[in-house]
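Read the structure below first, then the notes.
For this depiction, one protein chain was excluded, whereas all remaining protein chains were kept in their positions.
A, B and C label the chains in the order they appear, each numbered from 1.
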Amino acid sequence: MTEPRTVVQQLVTANLILANEGVLDAFGHVSVRDPDQPNQFLLSTSKAPELVVAQDIISYGLDSEPVAPPTAALYAERYIHGEIYRARPDVLAICHHHSPAVLPFCVAGKPLVPVYQHGAMMGAHVPLWDSRDDFGDTNLLVVNSEQGASLARSLGDAKMVLMRHHGATVVGADLQELVFRAVTACKNAEFLYRALALGAVEGLTAGEVEKAARVPPMAMARAWQLWAGRVA
Amino acid sequence: MTEPRTVVQQLVTANLILANEGVLDAFGHVSVRDPDQPNQFLLSTSKAPELVVAQDIISYGLDSEPVAPPTAALYAERYIHGEIYRARPDVLAICHHHSPAVLPFCVAGKPLVPVYQHGAMMGAHVPLWDSRDDFGDTNLLVVNSEQGASLARSLGDAKMVLMRHHGATVVGADLQELVFRAVTACKNAEFLYRALALGAVEGLTAGEVEKAARVPPMAMARAWQLWAGRVA
Amino acid sequence: MTEPRTVVQQLVTANLILANEGVLDAFGHVSVRDPDQPNQFLLSTSKAPELVVAQDIISYGLDSEPVAPPTAALYAERYIHGEIYRARPDVLAICHHHSPAVLPFCVAGKPLVPVYQHGAMMGAHVPLWDSRDDFGDTNLLVVNSEQGASLARSLGDAKMVLMRHHGATVVGADLQELVFRAVTACKNAEFLYRALALGAVEGLTAGEVEKAARVPPMAMARAWQLWAGRVA
Partner (left out) sequence: MTEPRTVVQQLVTANLILANEGVLDAFGHVSVRDPDQPNQFLLSTSKAPELVVAQDIISYGLDSEPVAPPTAALYAERYIHGEIYRARPDVLAICHHHSPAVLPFCVAGKPLVPVYQHGAMMGAHVPLWDSRDDFGDTNLLVVNSEQGASLARSLGDAKMVLMRHHGATVVGADLQELVFRAVTACKNAEFLYRALALGAVEGLTAGEVEKAARVPPMAMARAWQLWAGRVA
């Protein structure tokens, strides 16, 4: 049986890394599926990720409601997590963010395509969810299961989904892969933004995306070591 | 009766947050209406916001003159505050700034429109005040009650006004809302600037702006906790 | 008689401020005319400005050669200083830099015009010196009196001169004014760069430049207090 404390500690570190590397700010959140209870996931109560400590992490069911009565306020957008874990058994970790690198693409509706080796981890196609399609005018947030399920449908079997005028949601097979994908997708967005100012951009070929997306775990571990050291 | 020390301490923290989050630099200032004497407001004497301490905060009347004889130099642009408090009883806090995110819009005269959920707090329309309309060529500053009143008329019932070739002024229903609006308006300006480089930008719909502008106090408190912790 | 130590200490602080505020990097330098001997100026020996200490400051004549035999290497471009002090008796402080904010204008040959209140301190017109006009192909540096005199002619009675594919040189009536003008000119360059991406830019009017250029010494002192505190 997995030592629960380890998962919680990893999730705290993921929160701190994603804040320190510029993916998360006062808002946004990161969760992990409970390794012992796949129908539950772990997520902080409502708090800026940069401030999250182990005591803030609690368990949620796939309905995105806390397993035990909570003693603190909850993230309004926790339904993103429950609905994606429900729809995607392969997903073991999720991050929702509003990174300055990615937001301009959500605003302009410009496709975010892979343009360098690690950017391939986003996949060849990053779908764009428009909350108006199913819900008309809203405050843009995902605040119930219906909206979470709509977002999960838009994500489909992709690795990342842009959310119109709002942000992005990224998934991973574990916390280390998730963090690596979230950070490198932001780098890719920055490179693409600048490359587009220089001229027409031809992205990676389909074959390159397929090959480059298989980043060796050792490479991801090297990055995690660096980023975790910065917040230790 | 409100404990005065609390308001003064909050105002000091607002100064430090706005400097640390890139809204204020050596210039710019933030004030709060006196909760016990609505015809007075609290504002530092002339000092860079990053350096303001409780002892620098003094009381001003709605004529923007100090209630007691001052022992330090005053901000030349304090008339911005008095005239807006006079014209807008609903306004309890004001920030005047020259953030690098917003200045390009003041220079190019490009409309600053909401393009993400928190940007909606600026309101659907951010007016632009052109000091030449009432005063011709000036040094661009607001240095007397006539100029302050002109700016207040341009602000109207909006939440923020751009000042041509100069900066911006933001208002709030309290210091926490003001700080949140000032910071997120700068983020919105940055996202819009970059999105415009990617292509045509369709902002939030009128319905989205109306709904998203109602940011829950708990969300603003989460951001204040983070930002205040960084300058504590 | 002026206390020499004060001037030297001010010059050290000017070096540190200009490095910390992003104007100077490993290269570039700042000097002050000797208040007691107007035909001499004070400048560090060859060292990154961020590392300059009082012991590095020595005296130079208007021929840009050290008054006493030097015990350390000298800046190759010290002729910029001697020739401008010779040509401009009103100039009491000089900074030569390669700030990232200004370089793009030196490369593109795009006019750097004032677009906000403090930018007016650059003056309505910032000339561009092209070293090819008098010297053909060089290594772009100013390494003798002839080149320094050519640059001084291009500066004329202006406050700042851009140097094609190289950097900029700024002058002031004292160190505090010089530092303020150098920093705010970089801010102006950044605002102009971004505003140009947003659309056509109409700069300040001639009347606005004239009025806004007269920044009160108290305002410059407020900025110096902030910036000096950051490097103390």
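Here, a contact is a pair of C-beta atoms (placed from the backbone, for glycine too) under 8 Å apart; a residue touches a chain by one contact, two chains touch by 3 or more.
These numbers come from a predicted model, not from an experiment.
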Margin query: In the complete complex, the chain left out here touches which of the visible ones?
Written below: A, C
Checklist line | Full-complex contact with the absent chain, from C:A87, C:A124, C:A197 or C:A228 | finding: C:A197
Margin query: Touch as defined at the start, partner being the missing chain; which of C:L141, C:A158 or C:V231 qualifies?
Written below: C:L141
Margin query: Applying the definition given at the start, please give the residues of chain C touching the unseen chain.
Written below: 26-27, 46-48, 50-51, 73, 76, 98, 100, 103-110, 132, 136-141, 165-167, 193, 196-197
Note to self: Considering the whole complex, not just the chains shown, which residues of chain A touch the missing one?
What the structure shows: 115-117, 120, 187, 190-192, 194-208, 210-212, 214, 216, 218-219, 222-223, 225-227, 229
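In this section, only the chains that are shown with their structure count from here on.
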Check: If each chain is a dot and touching chains are joined, what shape do you get: line, ring, star, complete or other?
Finding: line
Check: How many degrees of rotation bring the Cα atoms of chain A onto the matching Cα atoms of chain B, given to the nearest 5?
Finding: 90
Notebook entry, point to check: By residue number and range, which residues of chain C touch two or more other chains?
Noted result: none
